[in-house]
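As structure tokens, the structure follows; a few thoughts come after it.
Rather than the whole complex, this shows some of its chains in their spots.
Chains: A and B, in written order; residue numbering restarts at 1 for each.
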Amino acid sequence: MFKEIFDNVRAAAPLVHNITNYVTVNDCANVLLACGASPIMADDIDEAADITKICGALNINIGTLSQNTIPSMFAAGKASNELSHPLILDPVGAGASALRTNTAKKLIEELEVSVIRGNISEIKALALGAGGAKGVDADVLDLLTEETLENAVSFTKRFAKEKNTVVAVTGAIDIVTDGETAYTIRNGNANMGKITGTGCMLSSLVAAFAAANREKLLESAAAAVIAMGLAGEQGFARLGERDGNAAFRQYIIDAVYNMNGEILDAGAKYERV
Amino acid sequence: MFKEIFDNVRAAAPLVHNITNYVTVNDCANVLLACGASPIMADDIDEAADITKICGALNINIGTLSQNTIPSMFAAGKASNELSHPLILDPVGAGASALRTNTAKKLIEELEVSVIRGNISEIKALALGAGGAKGVDADVLDLLTEETLENAVSFTKRFAKEKNTVVAVTGAIDIVTDGETAYTIRNGNANMGKITGTGCMLSSLVAAFAAANREKLLESAAAAVIAMGLAGEQGFARLGERDGNAAFRQYIIDAVYNMNGEILDAGAKYERV
């Protein structure tokens, strides 16, 4: 099923507008190119809405939030909503500071967000108003395991329903849900957390996948999560003795570059619950 | 002929001031070091002109334009002009938003730009006031081919003459002209478009080459275009089965690192028209 989703990305080559952080922005651009999309980054208030209008999706990432870019997020978000473009929010570090938590919440309140993609600590900070975030990483107490999975699925479904959006929670097990249906995904590799930007790259992929499959937001988000996880598995398998997280980062982007719908379907490990 | 141009870069090790975007800035810094130059990035209005004064060239790239950095571009540009330093402009995404098109035009109007380096859509947006830019990539309708080459050369020559500058248009075939003489260059590899930043890196190289060869702006720009294209060919030849755009990016910078004037001359594919 996810085959078509990915093939549509390569066929449509959507242009994706990213208002994102300066830490992982280069990786986001390269992973978008790797999956067949085109990136454009633009965060100035004088062009943010204009750029959104020529794109197929908008990806807002609050990883290095600033006074200058917050208004651009809202302006671009409104333009995106007017055109019914998919709008992806990555609430990086929500729970780590009031600025991050409050800005993410306000974005969800004032904009129609199509997909929220974060780790469980970030999603909890948005849902419960308090977070155990360890900076931009999930708190160890929040880790998704087989034991906590059922509760986490229920929690994520409720949050998705309440916010009327698709929610993709990534961790040891990933959950993607629109509030009704949920996918639990077991692709990926624990060492991906040792690379900066795997979450940010995934959010960019979600934007590209959604841009090319507008009527299938849930499946697009799930397909992107699977693609990133599978790339992580393939990249990890490729690591040599002296390789570390820098090589791993490169292998993951390269795995996305060499992926297609068929490979994605063959490697996908998910359940529909 | 281009041998000396490159050898001069390694001999002079010019310091290049970059006011550039935060997407590809790390690659620009590393490619400058790879060719033998030294990078410095500084975009605050309180130091932009000061930094320009200690450098050998200024590279202005509008890839992530902002209210904060636009005044710095003009301030540094004026300081650069006063010292008769080479000033390179990369009008990233001109045509994609009014802010980009208008800022690039104003920079060309108010500053003496030595070299404009862009794709054909960007150059058309500056020349004709309307662009078919697909974000930061050239529109498919604009692609330079053997069929459209003659027209494109004439068009680029006219634009260079009118603006009294060297223009380097890069694509499947590259054109570098000062309005009188033009080089058509057939180095490069189509997959370079699958990496973010090959254009930005090239503009940084043009700045370094021009800094070390001030009296030969046209040849410096042509040599940099050839060097980048040749690095793309060499990098592409090195790609393994599981490599993708992330590996390709690294191989290109490494190819520049291992290049010298002799290699450049041996691999150059150009005509003077």
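One rule holds in what follows: a residue touches a chain if its C-beta (ideal position, glycine included) is under 8 Å from a C-beta of that chain, and two chains touch if they have at least 3 such contacts.
Here the structure is a predicted model, which is why all the values come from computation and not from measurement.
Peer 1: Wait, 2 copies are placed, so what's the full copy count for the complex?
Peer 2: My count of identical chains over the entire file-defined complex is 3.
FYI, only the chains that are shown with their structure count from here on.
Peer 1: If you average the CA atoms of chain A and of chain B, how many Å lie between those two points?
Peer 2: The mean C-alpha positions of chain A and chain B differ by 33 Å.
Peer 1: Which positions of chain B touch chain A when the two form their complex?
Peer 2: 21-24, 26-27, 63-68, 93, 96-100, 134-137, 194-197, 242-247, 249-250
Peer 1: Which of the residues in chain A end up touching chain B in this complex?
Peer 2: So the residues of chain A touching chain B come out as 15, 22, 25-26, 29-30, 33-34, 38-47, 50-51, 54-55, 68, 234, 238, 249-251, 253-258.
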